[in-house]
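My structure is below; once you've seen it, I'll send some questions.
For this view, one protein chain was removed and the others were kept in their places.
Chain naming follows the written order as A and B, and within any one chain the residues start at number 1.
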Amino acid sequence: MTATAVAAPTKGPLHRIRIFMYQKVWARGLAILTLPVAWLVLVYLAPLVVLFLTAFWTTDSLTNQVVHQFTWANFQMVFTTPAYLRVIARTVGVAAAVTVLSLVIGLPMAFFMGRIARPRWRPILVALVLTPLWASYLVKVYAWRTMLGAPGGVVSWMLTPINKLFGTSFNGPGYGWAAVIITLTYLWLPYMILPLYNGLERLQDSMLDASADLGAHNVRTFRKVVLPLIFPSILAGSIFTFSLSLGDYITVQLVGGQAQMLGNVVYDNFTLNLPFAAAMATIPVVVMVIYLLVARRAGALEDL
Amino acid sequence: MHSMRLLKVGAGLAAMALVIAGCSSSSGTSGASASPGNGLPKLSAYAGPVGKGEGVLNILDWPGYALPQWTKPFTQATGCKVNVKDFGTSDQAVQLMHSGGYDVVSASGDATLRLIYGGYVAPVNLSLVPNYADINPQLKMQKFNSVAGIPYGIPHGRGANVLEYNTQVVKPAPTSWNITFEKNSPYAGKITIYDSPIFIADAALYLMKHNPSLGITNPYALDANQFAAAMALLRQQKPMVANRWSGSTQQIQDFQKGTIVAGTSWQYNVLTAQQAKAPVSSIVPSEGATGWSDTWMVWSKTPHINCAYDWLNWIVSPQVNAQVAESFGEAPSNIKSCAYTTDKTFCKQYHATDAAFWKNVWYWTTPTARCVDGRTNVQCIPYDQWATAWSQLISG
Partner (left out) sequence: MTLSRPAKIFFAVCMFLGLGFIYVPILVIVINSFNVDKLFGWPPTGVTLRWWSIAFKDPGVRHALLTSLYVATVATLIAIVLGTLASYGIARFSFFGRDSISLLILLPIALPGIVTGIALNSTFTTVFSQLSYVSLIAGHATFCIVTVFNNALARLRRMHGSFTEASMDLGATGSKTFWRVTFPLLRPALIAGALLAFGLSFDEIIVTTFTAGPGIQTLPLWIFNNLFRPTSAPVVNVVAAALILVSIVPIYFAQRLGSRDVLSSSGGA
């Protein structure tokens, strides 16, 4: 019997591609990442770059349309006008204050939620903390506006018995920088609590037990073991509170009285002078990129 | 791997090149490109006739100009469903027209020229708007709604920026803007001003009467000297101001609560506050006031041209014009509407046909380098510099 040679089944180009993809790791990586990276570059990075370029152009005097004429004037105005330098300084200050205040309020809460509360209650507590995020940013700020209006607001109403008692006439902070800081802290508190909670919850009991076994009392353990371990979580939460405060302009308009933050300058000038607004907008971008790079080195980005 | 990096860089460069190329070819976006300042974009009015509506109309207006009371009947009559977007300042209006998509806009005089020269609005074919015949002649073909004899819109109504005050706190009733500007005002800390660079004109108007040596004849025509004086007055006023307003509701609430007791306002705000039992009233002070004369204009790229012209004719028809004017608190543009107001003295109260009254009201106008008061020996400060100075004033 002659054994007829059985031809090997023809595998088309699809099969070759599959083998190629299997063998070459980088080809797989390429294929997988192309779509997301292309999207981000086209839809996000390119517009950002164009915005940055716009900062070097100027506008037509009457129509306010952008004219492609190179100039440093916009950046000059940002960095040499005392009023704008003050705005930048105040905005960074507010963002820092909001971050610190969120931490002061949020850390004890996250500690309770993550380490003291019974595991059964934890999802409920987290849900309670997160629920206000769904209450619409605008309505929350407007609620604070109602509360802080002095006189006539909720806060001044709550203070009336105290005022009667002491004969004072303190109506609460009213509208202004204090109001802005309080409101922004209120808005971003959940964003700070969540990473802190995750970090604290993940802390291994064994580490804390070991520290206690070695003789450290609770406060020492907290300072030397817990804090360093959750520092990345703190940084992660601060990215949100800092960045969201840096660019906010609506809260200032509603509860800030005469206050003016960086976001307002950008928003006000976006209509008439896009190049100047773009120049101003590069400041928070630079600040946040540096912040992100620092956070990455500290390992905070794992906890977002 | 190198290939990943190459891919990333390549995609980035390609994308950027694409977008920048797109940018360069159309530096004027939703309109024909205009050469700076002088060239009028080559746009022509709709030839007509006005046919069946397209079913949709996107309106960009001052708050209160397109309320359901008269937009619902409009939809029933024409089939054009109405979407309304409000803006608080003329600058916002210009920006929104730039973003595109709004078929008609109620533009004040400080926005109209910018819209015209930017190519955002097209000339209007008056023969397609029958109710135009009854418009007050004082408003027809003015400097702010027509250029070189070409009409660009239909007059809607006009009003003054009144001085609103709390009747229980501000006693005796004020007769001048001095309670908002002078350093020794007893109401310092509870003043409000309008949140737009155009407010500089209010300061200039005050100086026109109280500092005649400056020689200001038109608050929108300010040379460097006069402009500096106006800015100085505003800086002096700044510590007395509780907050600036551009949203009616916030301002009304502030008056209601007592956070504000006096300041510049619209009659619309006063009426609404009074309906809510707030103790406020308003006057046009002795110095006169800035004001506005609004024009309905049509987007140059509108896909809903028939609905747009339907709206133009509708909004200035006698009954509707009367409705809007009474609701907002402004002088109607249609002379016949005076017969349809529920308050028969309305037109008289609002000086609808009283030319002498309006001589003291300075409609919002776009300040240009070529002085709008006609002076040729000096250069005046153009609006973009008003905006810059204003931005710096409120920032620091």
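Heads up, the rule we're going with is that contacts are C-beta pairs under 8 Å (C-beta built on N, C-alpha and C of every residue); 3 or more make two chains touch, one makes a residue touch a chain.
If you're wondering where the values come from, they're calculated on a predicted model, not measured in any experiment.
In the complete complex, the residue from A:A73, A:V154 or A:A178 that touches the missing chain is A:V154. For the chain missing from the display, the contacting residue among A:W26, A:W72 or A:F170 is A:W26, taking the whole complex into account. Across the entire complex, the residue among A:V67, A:L85, A:V100 or A:A143 in touch with the chain not shown is A:A143. Subunit A meets the missing chain through residues 18, 21-22, 25-26, 28-29, 32-33, 35-37, 39-41, 43-48, 50-51, 54, 105-106, 108-109, 111-113, 115-117, 119, 122-140, 142-144, 146-147, 149, 152-154, 157, 186, 189-190, 201-206, 208-209, 211-212, 218, 221, 226, 239, 243-244, 246-250, 263, 266-267, 270, 274, 277-278, 281, 284-285, 288, 291-293, 296, 301-302, 304. Taking the whole complex into account, subunit B touches the unshown chain at residues 1-2, 4-5, 8, 19, 22-23, 26, 29-30, 56, 58, 60, 63, 83, 85-86, 88, 96, 98-102, 247-250, 252-253, 256-257, 272, 276, 301.
Convention: only the chains that are shown with their structure count from here on.
Spacing of subunit A relative to subunit B, judged by their CA centroids, is 36 angstrom. Here subunit B touches subunit A in the complex through residues 1, 3-4, 7-8, 11-12, 15-16, 18-20, 23-24, 27-29, 33-34, 36-37, 91-92, 94-95, 98, 113-114, 117-118, 238, 241-244, 250, 253-254, 256-259, 366, 368-369, 382-384, 387-388, 391-396, going by the rule given at the top. Contact residues on subunit A toward subunit B in their complex (touch as defined above): 26, 29-30, 33-34, 37-38, 41-42, 45-47, 49-50, 53, 59-68, 77, 81-84, 86-87, 145, 149-153, 174-175, 254, 257-258, 260, 264-265, 268-273, 276.
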